[in-house]
Every structure is written in C-alpha cells, then in structure tokens.
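The block that comes next holds subunit A.
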Amino acid sequence: MTGLKFVGTDIPSAEDLANCIHCGFCLPSCPTYLATGQELESPRGRLHLINGVREGRIEPTSRTLEHLDLCLQCRACETACPSAVPYGRIMEDARASIMANEPDEQPREWRLRAFALRNVLARPRVLRLALGGARLYQRSGLQSLVRRWVAPVLPASLRRIEASAPSLTAAPFRKTGTLASPAGAGTRVAMLLGCLHGEMYPNMHTATVTALEHAGCEVVAPPAQVCCGALHAHAGDAGTARALARRNIHAFEAAGVDAVIVNAAGCGAAMKEYGRLLRHDANWAARAEAFSTKVKDVLEFVAEQDFAHDLGPVDRTVTLQDACHLAHAQRIRKAPREILGAIPGVTLNEMANSDRCCGSAGLYSVVQPEMSGRVLEPKMAAIAATSATTVCTSNPGCTLQIENGTRRFQVDADVRHVIEVLAESIEAGRRP
Partner candidate 1 sequence: MTASASADLGALRDVLKAAVAPGSERDVERYDIDGATPGAAFEPGNREDLATLVRLADEHGLAVVPQGARTSLALGRPLAGYDLAVDLGGLRQTVEYVPDDLTVTVEAGRRLGALQAELREHGQYLPIDVPPNDDVTIGGLLATARPGFWRGHLPAARDLILGIEVCLPTGGTVRSGGRVVKNVTGYDLHRLHTGALGAFGVIVEATFKVAPYPEASRTLVAKAPNLEAATALALRTWDASPVLRALTVLTSSAARLAGLEAAPQVLVELAGAKRAIDRSATDLASIAPFVDAPAGAWGALRRAQGDSERTVVRAGVAPTATRTLLERIDQAGGTGWTNIAPGAVVAILPEPTAEAIESLRSEAERLGGFLQVESAPAELRRQVAPSPGDTVLVEALRDRFDAKRTINRGRWGAVL
Partner candidate 2 sequence: MPTNDTGPTNDPGSLIRELQEALGASNVLHEPEDLVVYEYDATIERSLPDVVVFPATAEDVAAAVRLAVKYDLPVVPRGSGTGLSGGAVPIKGGILIVMTRMNRILEIDADNRVAVVQPGVINLHLQNALAEYGLLYAPDPSSQRVCTIGGNIANNSGGPHTLAHGSTVNHILGLEVVLPDGRIVRLGGRVPDAPGVDLRGLFVGSEGTLGIVTEATLRLVRQAPATRTLLAIFDSVAAASEAVSTVIRRGVIPVAMEMLDQEIIRIVEPRIHAGYPLDAGAVLLIEVEGVPDGVAADSAVVEQACRDTGAREVRSADEAEERERLWEGRKAAIGAIGGAAPAFYLLDGVVPRTKLPEVMTQVLELCREYGFACGNVFHAGDGNLHPNIMFDPTIPGATERVLELGGAIMRACVDAGGSVTGEHGIGLEKRSYMEWVFSEADLDAQRSVREAFGPADRFNPCKVLPGGHGCASGHASEVMQHLGAGSYV
C-alpha cells in the first residue's frame, strides 16, 4: 500500500489534534476499547495513529486503517474528553483524506463501500428497488419459512444479516408537500424524509407529523430533498456528502421554513454540521452555516413547544437508549426524558450506560458485524436488567440494531422512537 497518505483539503488539522493531551479519559467511554481492552481500539490510540499518519511517521497500512475502521464514530469520547478534542470531525477528516487518494490507491473495502453508498442511498429509485425485493420476500411468507427452516443452517454472518433485516410490511412513507396544516399554526417546519427510514420505519414519520401538528406546526416535506449524506461523510466520501448537502440546502431554503426537523439523530447531527462540511466552498459556506442553525432534532424541537396538552394514557414501561448522535454529537439528553415524562402512564426505567453505543453506527453493523455484536451484547444485558417492555430510541439505525438484539438475546421488548410513543399518547388523548 505504498503511496497511500492523507491528501486533499480535509487533512485533519494540527489544531484539532493538538487539543489531545493523551490523558486517556476517553478510554472507558469507548465501546470498542471496553470490548477489547486494547489501546488500538481506543480514541486516544486512533488519534495517535491519525497524527502519526499525518506527520508521515506511521504508514496507513491496511492494519492501521482497520483500527480506524473499527471506530463506531459514536463520539462518546467527545463527551468524556476534558479538553474538547473534536474527535468526530478528526475521524471523518482522516477517512476523507484517505479516500482523496487516487481510486487505485484507496483501500478496496473503503472504495467499494463508498461506491455502494453513492449508488444506493443517494439514489432513491435504486434504494426503493432494492427494498422492494426485500418487501416481497417478507410478504410472500418466504421469510417465515427461511427463519424457521433455513436460518439455523446458514453461516453465522449471513444469519445475522438476515435477522437484522427490518420488518418491511408497512407501506413506506413517501409523501411530500404539505403534510399537516393545523388551524392557527404559528410555526412552519420542514421534515427530512431521509433515504432509508421512510422506507423501513414509516410510522416514525407519521408519528413525527402527528406530534408536530399537535404542537401547532404546519409541516411540509420539500420534494427535492435527498439523503443527508451522513453515512457518506462517515465513510470518507466527502465529495458525495457535499453534493447531497448542497441539494438539501437548496431544497429546504426554497421551502421557507422556521426549522428543519429531523427524526434520525445521525442525520440531524450531520445536517447541523453542513456549515463545517462546506466551509471551503465560497459559494455555499455562508448558506450552509445559516441552514445548519435551522436544523433541529424532532425531540429537541417538540420539547420546546407546547406539546404536553391533551395527552392520553399510554401503558408502557420504557427504557431509553440515548442515540450517540443525539447525546454525544448534538448534546441532547433532556428532551427525550422530558417528553416521556409528560406522557401519562409511561414509566421510565433508566438502563445502565444509556448513552453507550448499541453497535448500530450507520453501516457499521453490516461492515463490522463481529465487533457490532460484541458492543450490542452488554447493551441488551443493560436493557434486560430494566424489565422494560419498550425500548425508546431516537434514531432508526439504533431501532434496527436493538430490534435485532431483542431477537438474538431473547429480550421481550418492542422498540419505538420516542416520538412514536408521544404520537400514541396524542392519539389516545383524541379519543373520547
């Protein structure tokens, strides 16, 4: 792998890296360090590797890159860091500076991953086609046959992928335009539909519209919007991430809204960082910065509105998984708890280490199934210990992973976005 080095405009900055004082406070917050006990799989170790590659002291061999690749990018280390090292962006920058090498220099897996992301997530038609096949597989009854007869004899990795496939029986959410316009709405907001979750978890979108409407907002979904680009940025494909960001900024600007509402924590975190992503682009930097200030997570936004009126009872004992990109990247922890706390009938049993990653981490569960499973295991144990029958999340990736975990570890709980539980309560309040 000679010749591979950090190149391009995204090379991690000396100032960002300089903040690290090697104190090691990040180690026990890092799921992969906890799973392995190895400095190599820790934030401090990865920063040291990145700094070494940057200085030309360490070669970015496939072994080096594997350690970078094993990072979940959950950013729990940022919360633990006493000197505010911007780990998430250093890691994204590092991956982007590897992917900025000529294609034949790029590590093969990284190149393939970027290719797949670019050609599936960023292209709704391809994505829908692929998911259509999966939906057919489930509806046809083939799935239950496979689960019962074939799965036990499949190799573990295949079985895991099969098991992790979400239930796609509900009709996808593909509505655009005006989704709600309650009488006397004071605020106009736009919703990000995202690439995957409207397909996988349409009820999250429906619930989001219900909650926003209940909070007195007019809700629109600009038809020109696209995938947020978070996964592309995480995978080092900064070019595609920037292209998607520009299209989204353009689409949402045209909608003339007060806020852009995102119900996937990972997408929200990425969109709040569009300003930084496009900082080198003279035509877009200011627009991106302005756009980012309008981005709100749905829970963050709803908690600030008048949402607690006319709620009906929901009989659920829940526990809350803090999505990494909500708690660590967006620093939002109170909002989901405020919302759950306001719902009559809901009991919240906090799990241990609720802000520790579940191992989903975007594409991670597919790319690094082994480590993803090792990270998931303590998470499911923590969930089981709460005796909750519903696990609340704020990100579709986490929902998918934890649903998978409930099956694999036989935990009797369903998984719901916080906003879905709120929507249930709103519906219950409407009943006479």
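The candidates came about this way: all candidates are chains of the complex that A comes from, given by their letters.
Structural remarks
The criterion applied here is as follows: contacts are C-beta pairs under 8 Å (C-beta built on N, C-alpha and C of every residue); 3 or more make two chains touch, one makes a residue touch a chain; residues count from 1.
This structure is a prediction, so every number in the text was calculated from the model and none was measured.
Between subunit A and the candidates 1 or 2, a touch occurs in this complex only for 2. Against candidate 2, in their complex, subunit A makes its touches with residues 14-15, 17-25, 27-28, 37-40, 42, 44-45, 48-49, 51-52, 55, 58-59, 61, 63-64, 67, 80-84.
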